[in-house]
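Removed from the display is one protein chain of the complex; every other protein chain stays in position.
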Amino acid sequence: MTTTAPTVEEAATGHGYISDKNRYLARLKRIEGQTRGIHRMIDEDNYCIDILTQISAITSALNNVALGLLDDHLKHCVTNAIETDTADAEQKLREASAAIARLVKS
Amino acid sequence: MTTTAPTVEEAATGHGYISDKNRYLARLKRIEGQTRGIHRMIDEDNYCIDILTQISAITSALNNVALGLLDDHLKHCVTNAIETDTADAEQKLREASAAIARLVKS
Amino acid sequence: MTTTAPTVEEAATGHGYISDKNRYLARLKRIEGQTRGIHRMIDEDNYCIDILTQISAITSALNNVALGLLDDHLKHCVTNAIETDTADAEQKLREASAAIARLVKS
Partner (left out) sequence: MTTTAPTVEEAATGHGYISDKNRYLARLKRIEGQTRGIHRMIDEDNYCIDILTQISAITSALNNVALGLLDDHLKHCVTNAIETDTADAEQKLREASAAIARLVKS
């Protein structure tokens, strides 16, 4: 049940996020800029609450990136492993659950 | 790639948690008792911080139940759907990702 | 800076939530019922995703109760301690920060 035919690159690496790579890169660039912004706010003695508001915005943005990567991972890497009935399907399911637990508790 | 042969009950319902049902029921019973405990703490004018400590313990316990159910769901329901190549495998992957997002953001 | 004149009960216990006690008790009763509901869903072999949806609803409800209690605690218990310049103001600030950390990480 491969939802969409993997691109050559995707098939080579098997990573689900490859098809969305540029979007992920752009989002990470933005988050990096926001982090630099917080550094500047502290450096310029901004009000604590304004800094906290920015931090919550970044953790939210990071969580959304993580949820996207996880969705891609389940749909591609985990699905491919289950379909090809290889032993690593169990490994990939264990890894996915551990990653979900870290996300919920970080 | 069904990791373990499904029990008759499991096969009938297809739910991964069935094999661990009694453990889940016992954990829910305990959480219910803890919730009643908080009700009593408030009723008896306990100190706010002590009540907050109990609430964090319950949300942690609930998150652990959810992570267990999710792990079972991925290993059984989602895996079965992918293996049998039915259309609902995509539905189950969508549902799983939405459930993970709710968990991360609740 | 006591925002509102403490009631006799509040003054006696000093807990901020006393003025809202009945509302908190009603909310805890509802959460207890929802927890029992999850026990029943598992007992009756409901679909994993439906159970996960209910768990997220409860953790959200519990977090909202905790945020309310914390708000009351800061406005009354912590504020009273700071105003009366007693040594336990530092203790109360430490406790509040520890409770916030547990909430963020549970």
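Brief remarks follow.
Going in written order, the chains are labelled A, B and C, and every chain counts its residues from 1.
Operating definition for what follows: a residue touches a chain if its C-beta (ideal position, glycine included) is under 8 Å from a C-beta of that chain, and two chains touch if they have at least 3 such contacts.
These figures come from a predicted structure and were not determined experimentally.
Panel shows chain A; residues 9, 13, 15-18, 21, 24-25, 28-29, 31-32, 35-36, 38-39, 42-43, 45, 47-49, 51-53, 55-60, 62-63, 65-66, 69-70, 72-73, 77, 95-96, 99, 102-103, 106 of it touch the chain omitted from the view. Not every partner is drawn; the one left out touches chain C at residues 1, 3, 63, 66-67, 70-71, 74-75, 78-79, 81-83, 85-86, 89-90, 93, 96-97, 100-101, 103-105.
Heads up, the rule we're going with is that only the chains that are shown with their structure count from here on.
Nearest to the common centre of all protein CA atoms is the CA centroid of chain B. In this assembly, the C-alpha centroid of chain B lies 23 Å from the C-alpha centroid of chain C.
Centroids of chain A and chain C (each the mean of its C-alpha atoms) stand 32 Å apart. Multi-chain contact residues of chain C (touching two or more other chains) are absent.
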